[in-house]
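Missing here is one protein chain; the remaining ones are kept as they sit in the complex.
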Amino acid sequence: MVLRKSLFVPGPTNIPDVIRKAMDVPMEDHRAPDLPEFILPLLNDVKKVFKTISGQVFIFPASGTGAWEAAVTNTLNPGDKVIAARFGQFSHLWIDMCERLGLNVQVVECEWGTGMPMETFREILSADKSGTIKAVLATQNETATGVKTDIGAIRNIMDDANHHAMLYVDGVSSIASVDFQMDAWGVDLAVSGSQKGFMLPAGLAIMAASQKAIKASENASMRRCYFDFGDMVKTNATGYFPYTPPMSLLRGLRASLDRIFDEGLENIFARHSFLAEGVRQAVSAWGLSLCAKEPQWYSDTVTAILVPEGKDANRVIKHAYHRYGLSLGAGLSVVAGKLFRIGHLGDLNELMLISAISGAEMAMRDVGIMEVEAGSGVAAAQEYYRKMGRALDHK
Amino acid sequence: MVLRKSLFVPGPTNIPDVIRKAMDVPMEDHRAPDLPEFILPLLNDVKKVFKTISGQVFIFPASGTGAWEAAVTNTLNPGDKVIAARFGQFSHLWIDMCERLGLNVQVVECEWGTGMPMETFREILSADKSGTIKAVLATQNETATGVKTDIGAIRNIMDDANHHAMLYVDGVSSIASVDFQMDAWGVDLAVSGSQKGFMLPAGLAIMAASQKAIKASENASMRRCYFDFGDMVKTNATGYFPYTPPMSLLRGLRASLDRIFDEGLENIFARHSFLAEGVRQAVSAWGLSLCAKEPQWYSDTVTAILVPEGKDANRVIKHAYHRYGLSLGAGLSVVAGKLFRIGHLGDLNELMLISAISGAEMAMRDVGIMEVEAGSGVAAAQEYYRKMGRALDHK
Amino acid sequence: MVLRKSLFVPGPTNIPDVIRKAMDVPMEDHRAPDLPEFILPLLNDVKKVFKTISGQVFIFPASGTGAWEAAVTNTLNPGDKVIAARFGQFSHLWIDMCERLGLNVQVVECEWGTGMPMETFREILSADKSGTIKAVLATQNETATGVKTDIGAIRNIMDDANHHAMLYVDGVSSIASVDFQMDAWGVDLAVSGSQKGFMLPAGLAIMAASQKAIKASENASMRRCYFDFGDMVKTNATGYFPYTPPMSLLRGLRASLDRIFDEGLENIFARHSFLAEGVRQAVSAWGLSLCAKEPQWYSDTVTAILVPEGKDANRVIKHAYHRYGLSLGAGLSVVAGKLFRIGHLGDLNELMLISAISGAEMAMRDVGIMEVEAGSGVAAAQEYYRKMGRALDHK
Partner (left out) sequence: MVLRKSLFVPGPTNIPDVIRKAMDVPMEDHRAPDLPEFILPLLNDVKKVFKTISGQVFIFPASGTGAWEAAVTNTLNPGDKVIAARFGQFSHLWIDMCERLGLNVQVVECEWGTGMPMETFREILSADKSGTIKAVLATQNETATGVKTDIGAIRNIMDDANHHAMLYVDGVSSIASVDFQMDAWGVDLAVSGSQKGFMLPAGLAIMAASQKAIKASENASMRRCYFDFGDMVKTNATGYFPYTPPMSLLRGLRASLDRIFDEGLENIFARHSFLAEGVRQAVSAWGLSLCAKEPQWYSDTVTAILVPEGKDANRVIKHAYHRYGLSLGAGLSVVAGKLFRIGHLGDLNELMLISAISGAEMAMRDVGIMEVEAGSGVAAAQEYYRKMGRALDHK
């Protein structure tokens, strides 16, 4: 029995009905005289989600990976040195992309399950007196391990070191779900996608660049055309796009922003934190461990849960999918088979999370992880949600 | 926090996406030359759900209540005597309608929570040698109390008594969810609505009449026009309707029937029985009682749960709605405040039911019914679903 | 080649996307604590469309025919005398219903294509000094012949005759498309349906009753239950319904009313009149005649067009449907084969009407009505729309 599927991967996330409907539109002329009345406020409102006033927002018809490429190719030159930590599959893929695009990446290898090593970055940046490092790459939320990074802290380190590299942040699975402050944290390139906190299908690379980054883009010599900032800046200013924009997704983005502002960014962050802690309470009640090794790194958008030694997390995932229609995230690369992930970002509430916890609980027991007691995770989450949820609603 | 609502009233039920989309159509000409190609198979397929070959199916633009009225006004004469048991709000309302329409109703009063009293009916029918009773009214599933009735048993009683009254069955919250055998059980008028087992919005009165009932309708002298069988029989035969039919609901009904046949009627019945038992296991783990007093009466489409003496079930219901976005059914009339109901019919699976059980559990604890242990109901349902679900899937 | 169909029957009408989407909702609990917040303003806003302040609005899950039945059975007694003119299929059907429901109908037979014979009514009403006539039935727009009636004039006649019968108006194909003033015209029972000016699928009988009618309903002895005003009045007052309402249609009705008020009732009437005249200009350019015999009777929601003697209008209709995907209305009963109808009510604009005119033009020529010159009707409509449309926009 499956019938209805339950989606708890860390993106794509569940789309609210109001957003689904907003995308279900007849096609329209992307060169219509009145299109700017729609586009200009849309671009402006995206800035609010990035918490930037001075930055420039870009929306490319692409996945979040395209936003990474746009960030890099518009602002750097072949052979430029950049620094990045590898501590999960997505930080790895970004490093890999930089290398393939011809950058010189200084990789700081970290154990998966830890976050960006602040002190190592501090040392490296302090030592780079001549400023050979052009960019610091940071992953605010490593989706593969459920590990978050304090972007403000990186800014502090860079400031302390008086280092003028640009700061690039992968906020794909964090922006619009947890706090992101582009201007306050001095982020130069912030990268996201439509299918996470924006609660849309994949297809929009949503990003923002600081004025420093825009200036850099004017002289950057890496080849690009599709992802060129310059074309976008020029046509966006008039309320249009340099090539056919994906209008249905843009109409959806309008509804997404309306929904976000309606709930309130800070309320959204509080909700994500609250729901995430319920999942962690469940994991604790199960007697299992997180991949994230310390509370400072616990992600509020995805929890990666280690199964007991000798058990296969992939069996849990497959069984949950086939038997209960529940999609959980898999362990990738180094952690494949060792963990499964519950995504808890986007349009979710307590009852939805409980159904996911319950499904994981049943699936684990079904495949023989009997250490997990029936109902234990659900009970822990329930009690947390009951007690803390009231406080949340009374705020 | 609510965001997404969860619907667990005993109708309307959750609409599968495929059915929602089937109804989301441009309007069409209900007199189009090719409409019969759509209508004739549709009417025929509805017969399969009623398990009738010889019967005639009717679809009126109306709620299920309209089907009751159609059944009565088409086949009876003013002052006719009919017999019915009152053991819940819906059997009561039907009796009330009959009285208002001018019938002479012999009411058998029963305790709410019990089912139709078979022996009483046997006695009455056996005693009515002259056949003054023209109709026996039976409620297959009393939605208000979660009590089912064995329609086949009533047929047997009527046959034993050699009584020729017509048998009218309210199958609103049973047909298409639990077994209903119009021909085998000798049902003359079977009444249902779109918003329960058919997984559609309210708006279609779906019913079937035996040939005996059709014959009766030709001479029945109660006044009716909108709900007249004769007009319907005549125009339906050509693939049309006597007045503008609700085409979007009919398109939805097509998708509903496709879905029903795709899953298979017997599989649907097994699924409902399986899901219902999980709910009952939860109630038992909570230490609470059902409104239905004996297992023979346990409904597989709705469970009415008595809260402990001195507690107010309506507080549970309101709290569940406002705090968790969970719609539960209320106690009606005699049982108001004493019970809440979990509807478990239509498009549901284990994880959905668990979210409802969990929500009820949390809501009860929130309003001070601390007898209910956190996670207890969920754990019981989970273990039942885990163990018995496999068997179900292996069938 | 057909692919997309074009709907130009006089109802159901084209549904605007915003309304289609408003109906495409998950099911919801019709007994939810906050439902009245939705229902009460909805009922109130329907009153604005009927232009009534003192009246009571009713929404039944039914087609417009159900509204006729509700009007009659709630307010009259068996054997009551009512008066009505028969001058088309829909006025005929209403008369027929009254007779079947046991009323004594004084029928004034008129030629189809003419409107209600005011002077005859004046004479009859003036002669009925004893007030044996309990109700005057008027069809504001006879959909079958494209003939309108001046309801205000009937009121004047009744007032002149000092007659106290109630005034019943069939506004199914007029209300929300052309002006209807319930209070100003002293209408007691006004009847409509969802699938015409309200731009919804069929399924809602939308009607209003004056206080005089409500009072009459308290003592009226015709049997009814499903369509009972009393139950409705009582539960509607609390924001609920006596039985499961068709929530998706009610959500659609909300969107419909928003759309209607957004455009503005008077603008809607002006638009209908403007579009209708374009169609009549086309008919005139074709050298054909309307079924409506005099301009005073020309309907602004549907035009019935007589084909030349000896030609078969049904061939035009079938050909238009099969060859061009164009649904035109057929001639019914007495005028079958003699005319085809273009519905021009609801969500329509000039280009849409022109495509219908063009399709009719092509279909007529295709089946051998070569009197109709290619492009003639379109050219006439175009020129009218060009010239008068500007005035309309400048209003």
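Per-chain residue numbering starts at 1, and chain names A, B and C are given in the order in which the chains are listed.
We take it that a contact is a pair of C-beta atoms (placed from the backbone, for glycine too) under 8 Å apart; a residue touches a chain by one contact, two chains touch by 3 or more.
Since the structure is predicted, the reported quantities are computational estimates derived from the model, not experimental observations.
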Contact residue for the chain not shown (choose from A:Cys110, A:Ala144, A:Met247 or A:Met362): A:Met247
Given A:Gly55, A:Gly146, A:Gly171 or A:Pro201, the one touching the chain that is not displayed: A:Pro201
Among A:Glu28, A:Glu218 or A:Glu294, the residue in touch with the chain that has been omitted: A:Glu28
Contact set of chain B toward the excluded chain (per top definition): 17, 21, 24-26
Where the unshown chain meets chain A, residue by residue: 5, 7, 9, 11-15, 20-21, 23-24, 26-33, 61-66, 68-69, 78, 97, 100-102, 193, 195, 201-203, 222-223, 225-228, 242-249, 318, 321-322, 327, 329-330
Touching residues (missing chain, whole complex) on chain C: 1-4, 6, 14, 16, 263, 271, 274, 323-326, 347-352, 354-356, 358-359, 361-362, 365-366, 374-376, 378-380, 382-383, 385-386, 389, 392-393
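Here is the rule we use: only the chains that are shown with their structure count from here on.
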Chain of greatest Cα-centre distance to chain A: C
Same or different residue numbers at the chain B/chain C copy interface, by half rule: same
Most central chain, Cα average position: B
Gap in Å, rounded to a whole number, between the CA centres of chain C and chain B: 35
